[in-house]
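This structure is in structure tokens; I'll ask about it shortly.
Note that one protein chain of the assembly has been removed; the remaining protein chains are unaltered in position.
In this document, chain identifiers A and B correspond to the written order of the chains, with residue numbering beginning at 1 in each.
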């Protein structure tokens, strides 16, 4: 011990000489290429050793597993550029006693007609032909439409409901003694409120929808389409999408789409509803084109999640005509139907060095957490913890011990600096 | 010192024997479960100690604070699937001396009518009835529409402006001596350029818009709607959105929407404009459904950010008719109004082990930066820096010192390897 102290003191006294003696630059250059490596204490303690290896294996295993399964080594692009073109085919005839023979083609039932990703297919409708601007009775079903003996109709614009401007008069119905409907100035006669219980375009179940989706990941300059690329010109006009048999045939039967959402077509067709057609592209560009397929899923969009209320999807449009005298008349359509929202999502991943390094760096850092844990066990729980602590930590005291005797008690290897009295 | 050297030399000479003596496999197995832990030097220097603890606390505190407030422990999904259904209600009458009584309902003023997330509500219009394909004077306001005495009208298609094909003739106006307008072949008479100063559908302020938004986070299989789910059937038809009282009533008054953007409805209604209705879903799925609410905000989209110029939103459409002889005539509408873009954004976060580990790993690594900083202070700034450096670093010299005397000066504990002369 005294030898060590002596050597240490000699070092302290002489330590600055060689630095001053040799060129500082040379010294710096020399030490710059010394390799510094942590000094380790090996605790040949099988318990902590096994604990450490187990922790190490768990961390490496978990991080590695996550690394592989989550493809953490890939740069991911989620900002997909997508273009959707749709085309609906099918013709339906309606032969009612009211209106005679009618034909509905795509130019009528697809709204808007221009083949975009959001389209509405009419499946049921209320037609009110030959409306003229006139004075007539409001619909009985409209809020504030009914009135009683005291002629309590409001006057003016109908803000939230109603078919025209209320004149303030109450029209009594002969068959009801005490209730009537308010008179309005508007398009008369007003629309009847009752839609058909059977969807008038029920055969829309057999309509086919062609969905062409072109996607592009701009950062990776990668683009693909969901349409089967074949030289066989008869393939597309005749195929129908089937997840297993024809996954690349982009032609869907409307009835199949509804069925896949778990609903009945005829129910939806009567009151209308909204369907989401989700096209998901999950592309792994490291493994070539073959790993980039469109995956379709179909969900109903307009159901309340908790209350199972009846929903409906409808809107109105009118066709305007002029008679020989130049006066307007119109046919009003209230259409019920199926709204299709084609939503495209996707991501593409390709190996990239940056996320890889970030993930590896984090993994290495996590291994440090294992060391920390084992240190705790070794230094605070093991039987020989004090001895381990003494060996692991080497103390340098900054100030002189008060009683500097050679028989001093030490808990750790200690070096005392700044002592006026020379060490023994 | 000589004792240490001697022991060291003894070790060096005998170090290979036991390895060869015992089975290498057993040895490897044995050392595999040794626990290696870094040897630390404890500098009992209160200044560096406090500095280190302060740095450590700062890093842990900051990283922890960021970890909690930014929910870094969550996997975040931003690819929200959204479906928006809109329905506008309200009826407005116009009674002008020109056109007589007119009624505008949603089937007329909502364009397109099919209840999507992008809709236009007509608030002002210029109607040009009974246009026929004919020859007439171009509008005075159109670029290149005016001409002078020298009959300088171009011939042909009007590419960027104008209402028809210029014939090349200049029609002089009687009240203006030297200017006229070019003659065109087109739909005549041309539209007058002046819109009404008072929005003709000014009462549109009271229209209500029902906005149903259904969202879904596909990775978390979580879906929600912005509509209050109640059994009370009279709630929806009567409520109006209010941030405090009715946050789940999805019915908005058009005037309120404009007011919330900081503009006056009547100003916007006259020339038109674009409004963004932003629905933001910021869902914390760790705390259940209650932490996932729609947050509405309303911004005006079409203002230039620096120059406060007047903007306008308008477009034209026509209704076509045929007269008894089969000739086309039409009514042209130039409509001004409010375009509503309903934009849905959102993200959902749920606890996930991967981002947690990445963030923890980075945090641990950052603690190393604190150590690095304190080492710099200890080894380069502290008074006893040389002593500390000597204790921290233990030098192994690879080559023999030139003058191998027992009185050599050492800055660090040194071990010389590969010396031909035996050490003292």
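Throughout what follows, a contact is a pair of C-beta atoms (placed from the backbone, for glycine too) under 8 Å apart; a residue touches a chain by one contact, two chains touch by 3 or more.
No experiment lies behind these values; they were computed from the predicted model shown.
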By the document's definition of touch, the residue of A:55, A:170, A:184 or A:365 touching the omitted chain is A:365
Missing-chain contacts mapped onto chain A
1, 3, 32-46, 78-79, 81-83, 85, 87, 89-93, 101-103, 105-108, 112-116, 130, 203, 206-208, 212, 214, 216, 218, 223-225, 227, 229-231, 237, 319, 321, 324, 353-354, 357-358, 360-362, 364-365, 384, 386-388, 390-391, 393-395, 409-412
Could I get the residues of chain B that touch the absent chain, sorted low to high?
3-4, 6-7, 11-12, 14-19, 34, 36, 38-46, 48-53, 62-63, 66, 70, 72, 78, 111-112, 118, 120, 133, 143, 157-165, 185-187, 274, 276, 278, 280, 299, 301-302, 304-307, 313, 315-318, 320-322, 324, 326, 332, 339, 341, 343, 345, 347, 358-359, 361-366, 368-369, 371, 374-375, 378, 391-399, 412, 415, 417-418
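Criterion: only the chains that are shown with their structure count from here on.
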Whole-angstrom distance, CA centroid of chain A to CA centroid of chain B, is 14
